[in-house]
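A single protein chain has been omitted; all remaining protein chains appear in their positions.
The chains carry the letters A, B, C and D, assigned in the order they are written, with residues numbered from 1 in each.
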Amino acid sequence: MSLAAATSDPAAASQPPLVEISDLTVHFRTPTRQVHAVNGVDLSLERGEVLTILGESGSGKSVTLRTLMRLLPERRSQISGRVSVDGQDVLAMSQRQLTRFRGRTASMIFQEPMLAFDPVYTIGEQIAETVCRHEGVSRREGLARALELFELVRIPSAQRRLANYPHELSGGMSQRAMIALALSCRPKLLLADEPTTALDATVQIQILLLLRDLQRELGMSVIFVTHDMGVANEISDRIAVMYAGRIVESGRVEELIGAPQHPYTQGLMASRASGAQRGQRLEAIPGAPPDLAELPQGCAFAPRCPQASDECLAAVPAARGLSDIHWAACCRLPA
Amino acid sequence: MPIYFLKRVLYVIPIALAVSFFCFSLVHLSPGDPMDAVVSPDAPSEVVAMVQRAYGFDRPLPEQYGRWVLRAVQGDLGLSAANGRAVTAEVFSALKNTLLLAFAASLIGFTLGCVFGTLAGYFQGSLLDRLVTGIAVGGVSVPHYWLGMLLVIIFSVELNWLPSSGAGPGSSSDWNVEWAYLRHLILPAVTLSVIPMGVVTRTVRAMVADILAHEFVEALRAKGLAERQVFRHVVKNVAPTALAVMGLQLGYLLGGSILVETVFSWPGTGLLLNNAIFQRDLPILQGTILVLALFFVMLNLIVDLAQARLDPRIQRG
Amino acid sequence: EQTLRIAMTASDIPLTTGQPDSGFEGYRFVGYTIYDALINWDMSSADEVSGLTPGLAESWEVDEDDQQVWHFHLREGVTFHDGSDWNADAAIWNLDKVYDEDSPQFDARQAGNVRGRIPSMDGYEKVDDYTISFTTSEPDAWFPYQLTFLLFSSPAQWEALDGDWDEFARQPSGTGPFKLTRLVPRERAVLEPFADYWDADRVPQVDRVELLPMPESSSRTSALLSDQVDWIESPAADAIARMESQGMTITSNPYPHTWPYQFSMLEGSPWRDINVRKAANLAVDREGLETLLGGLMVPAVGTVNPDHPWFGEPEFEISYDPDEARRLLAESGYGPDNPVEIKVLISTSGSGQMQPLAMNEYIQQTFSEVGIELEFEVMDWESLFPNWRRGADHETSLDAHATNITFGWLDPFAAFYRFMHSSMAPPNGFNWGYMDDPEYDRLLDEAKVTFDQEAQDALLAEFHARMVDDAAWLWVAHDVGPRAMNPRVQGFVQAQNWFQDLTPVYIEE
Amino acid sequence: MSLTLDGAQADAPVPAPVQGYWGAVFGRLRRDPVALVSGIVLLMILLAALFAPWLAPASPFQTSMLNRLQPIGSPGYPLGSDELGRDVLSRLIHGARLSLLIGVMPVINAFVIGSAIGIVAGFVGGRTNSVIMRVIDVFYAFPAVLLAVALAGALGAGLVNSLLSLTIVFIPPIARVAESVTTQVRSVDYIEAARASGARSLTIIRRHVLGNVLGPIFVYATSLISVSMILASGLSFLGLGARPPMPEWGLMLNTMRDAIYVNPWVAVLPGMMIFTVSICFNMLSDGLRSAMDVKL
């Protein structure tokens, strides 16, 4: 089955995908139990493509993203599968290679920008530091670059802001700064972990638009994580829906939002509150997500699924393609 | 910034006054007659009265306090009841020795504490961590006067390598950096260093572990920084708290060396205080406690100000 | 260069302005070294109890007509360390220093330290340049003993230092064989020989004496063993074996010191019964105690030793005789079921107290074997000592029946009078237990005005014998003033005295 | 979902209650080997103290001049004898009573008084809080050891005075912790919710504040016990605490100091005990802290 994605840039289509993840599993050992955070994820990302991973809390979105940078605590996590970015095998990299890879080939934007900055260094220093690290330039040049970047992400009074400490910036401002930091070495892959969830609606849209513009301008590939359908719709070319550590459905935005196939995706769409259903009961998905330490046999969504049958409990359903790039992992669908 | 500084500095005044009141009333809590220290018990009563007049012990307490504070502000803490010497000079010459000891102990304790704490914090949960944590708990749990005795037994009594008492072959005013003097410093300084070692280790370990768990450390790694550079960030984050703890520890050493000084007959404030207590030498008792407490208050002030300078998050408005 | 380093038991350098504090140790190390009295102690012999010897006075006599007037003929040709002359003016200046509160040189500390030691002093005046006379408040044959405590400092030096006694303490000037060259409070005093000392026989042999305060006996011990000092006072008894095994010299000699229980004679005190008092004296195994102290004591069978002229011939022979003690107690109606219950004030430590806890517990043990139950009120020395003058009926005495304070007795006043004469009841003196015996008073009064030495000794012997027969106290031990020294220290003669002479000591290289 | 109210169901018997908070804490504590061992050692010492008269082979006061300073392992003196020939083992066992008492009591007292002060200050807040905390600040101007020694020295030596002075030493830190914990808890939503349900302050303190505040204060207080043990024995060591001939470890250490030339290893035993108790309390406290620290 082909999981290749269409991109807006036909020239890129000939190149191999930038990111290829196959059969990724991540387990965490805690003192009392073992958490199966990611359970066999296959994913690829073309150059210049924006992919959104959509899923509820605890579905393994952040873990997948962190695995791409090998940021998980080495001692407590067990990773298997294959992860390659720009032709490099991430899981096999040495520490030295990793530090060169991180921030340069791939870089990351975090959910809480306030927490992602070192509170005792100025923003400018932190950006300059990255630049110096990867491009071997002087601190002065690093700061000059930081200024350019600040202007790029449209931070007003950029010069003054550079000298601010993280706690002196507002939420939207620090997220912009975070983006500037992530872009400082022109990465090929940008990972964004719910970068707008903590922001107000009016700020969120600004950041989304900014990211969209920058992605287009710089031709980056982006993996964007969110649990908000609307956000996913605004930003992405393609959406992958994640549930209990697996991708259950993936497809182009229009396809997925217009005609969701997996019962979970459908449930999510249906349970969205909006003016339309005023006064009616929402079609909520019953129950709660499974405990990742004790995953049910077969389809993890089966216990909550209104259409579940015995077949669903037997084995993890395989992906079934619906179009060239739209597929869902549900037994109910024709193979 | 200046406002914060000014406020913090001005806050020292009421504290200092309260401290002086406490010191003064402290000795008047005590049963017994302050005169006992001045005149030998076989002195006839007219002699006692005579000396009482000479020392001003016959005046009402508020007046004594007022005079005492007024003179204290001018640097005059009165005369020792036991030997008639000026308390200020006595206390400061002793304080000099205590400072020497405290600095030596801090040097040992803080260095070890920082190294141990950082290692343990970085390798949290490892065997090394458990070992270091064990040492640190031992450090804060050991009765240091006993450790001092133990060291004396081993290094002075049994091995006869190091002297067990005093500050050196000459008097402490001749002190200089010479082996003859340094060897006297070793045992007391090591003894005194275990508690700050333990405390600093524990603090630094907790801080390092805490900082490493922050998201920004992950972000630093995600930027591609090498572990060495990440470490620099950790240090800068840990530094304000670690410095504050060390400052306080230094203060505790000044006040807390009394037991160790007694064990090693180190001519510092602790020994002075101990003797003053047993001789019921109230002026010395008052004076020493006052000077130590004020020193501690100043140290706290410095630590606070330094912390405010180091940590951009502290309100400066 | 020969340096003699001495570890003292004091916690500080005693006062060096003239009249030292820190009790007799102060006189021992910074009193009779730097200064002289009119009459000095003769500390040259180890074999007999030290007597008096002319000091800054060459001779003295009581006035033939008035027994309350004494004439002293001062030694000529004596100079202070600063070179100024010793004469009657200097003497009177020194007397004003402690007696005349209006004189510019009056020093409350020195006055406090010495006035209590010269209770009979009533007046003084200059007769001529080298003669002064004293008036006593009553006829007192023991006055010369008292004058040994009055030391003379240099008026010229005091003037030179602008009348500052604090400064004088750092740069004192006396007439003694040593002069002080360095004083670091609480740490060290350095003495060097005074080459022009008037008694050529007592010019010091060593070049320097360093005095170091070390109140902890274990510190002193380890200082000696690690060669930080050459001489320590009162080594820890337990460490003596070890010191000896490392070749240290232990010197000791009995001296006028007594370790007693002073009884309360107040209503309700069991001691009012002579049988109990005698039984107590017979119940203590003094030899066992001697073993406990590593031999560093002499059993006491009276306030003074049996070979002392004041001992007399008591009939009651004090020894260890538990059977007799039990018999005496039974006679008074006490027995195993009805023990004598006695409470004693004791201290944890203190000057001259030897090893109070160990010794008292030992006594407690031997007492219980005959049926005397001891209960202790343990206080620190600093509380016990002031209580002495407050008496058995004072609240700080906690209803105790005895107090355990040791003392030195250089003269009859210190040995007997202050404890036994009824006029010395608190707060006048140390008659803690309110002893009131007309016969005691009579003998003591008479001795006090008997200026003939032998007649006086006879009276005192009679008194002492009576006291022993009365079992007026419980006598337990005499201290022997142990000292430990590095074998290099030579020439030291341990006098039977609280004070010792450092001048003949030398260091063998 | 059903909105019907099934009366029968509401009254139905309930399954065994899920273990409570403290149950969970002790469950975790039991799985912490270090804390477990420390707890057992402390328990043994406590039992030894309680049953000292039955456990001790000899009287702690029985002196014997002939058997002074016997080395460890001498016949009749398993841990040697002290400077008065008393059996060191018996004195150590009996000493546990006094040493534990003077070490633990001040912290208990201070816990009661300090928590009360701190909780009231924290809950009432505002000016009352500032006044109380400023007074507490004054005590913070003294390092603990200095304060303890100064107070004990001024009040005069003795057990009661040393207990008193240590209590005074520990009240300010406990009050401070109590205040800050209470201030934190006070602003948490569930207190607001309780107020919103119309409960009065005392009820809120009793039902909501105490349960959440006492735990952390308690843990902090347990960590002070080790300090208190060292200080209390230290005061005795200086001669400001227990008086001879009472068996107390600090005092024993003091009186046996002169024996270090004869019998060093007997002389250090009391210190060993102080150390053991102190380290056990510390480890237990650490264990307790991490057992309570688990994010719920």
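Some observations on this one:
By our rule, contacts are C-beta pairs under 8 Å (C-beta built on N, C-alpha and C of every residue); 3 or more make two chains touch, one makes a residue touch a chain.
What we mean here is this: contacts and distances are computed from a predicted model.
With the options "Glutathione import ATP-binding protein GsiA", "Acyl-CoA dehydrogenase", "ABC transmembrane type-1 domain-containing protein" or "Heme exporter protein D" in hand, the undepicted chain maps to the protein name "Glutathione import ATP-binding protein GsiA" (source: UniProt).
Among A:25, A:184 or A:204, only A:204 touches the chain left out of the display. Of A:15, A:95 or A:271, it is A:271 that touches the chain left out of the display. Within the full complex, the residue among A:72, A:152, A:177 or A:190 touching the omitted chain is A:152.
The chain that is not drawn here is touched, among residues A:22, A:88, A:164 or A:233, by A:233.
Chain D residues in contact with the hidden partner, per the touch definition given at the top, are 1-7, 9-12, 14-15, 17-18, 20-21, 188-190, 192-200, 203, 207-208, 211-212, 296. The missing chain lies against chain A, touching residues 56-57, 151-152, 154-158, 170-173, 200-206, 208-209, 227-231, 233-234, 253-254, 257-258, 267-268, 271-275, 277-278, 281-286, 288-289.
To be clear about the criterion, only the chains that are shown with their structure count from here on.
Under the contact definition, chain B and chain D share the contacting chains C.
Chain pair with the larger contact count among A-B and B-C is B-C, by C-beta pairs in contact. Averaging Cα coordinates per chain places chain A and chain C 93 Å apart.
The distance from the centre of chain B to the centre of chain C, each centre being the mean of the chain's C-alpha atoms, comes to 40 Å. Chain A and chain D have CA centres that are 51 Å apart. In chain B, 32, 152, 157, 262, 278 are the positions where the chain touches two or more neighbouring chains simultaneously.
Looking at chain D, one finds that residues 156, 239, 257, 260-261 touch two or more other chains. Only residues 216-218, 221-222, 225, 236-239, 241-243, 288-289, 291-292, 348, 357-358, 361-362, 365, 376, 378, 380, 383 of chain C touch chain D when the two sit together in their complex. Those residues of chain D lying in contact with chain C across their complex are 63, 65-66, 68-69, 83-84, 156-157, 239, 243-245, 255, 257-262.
Listing the residues of chain D that touch chain B in their complex gives 134, 137-138, 140-147, 149-151, 153-156, 226, 229-230, 233-234, 237-240, 250, 253, 257, 260-261, 264, 267-268, 270-272, 274-275, 278-279, 281-283, 286.
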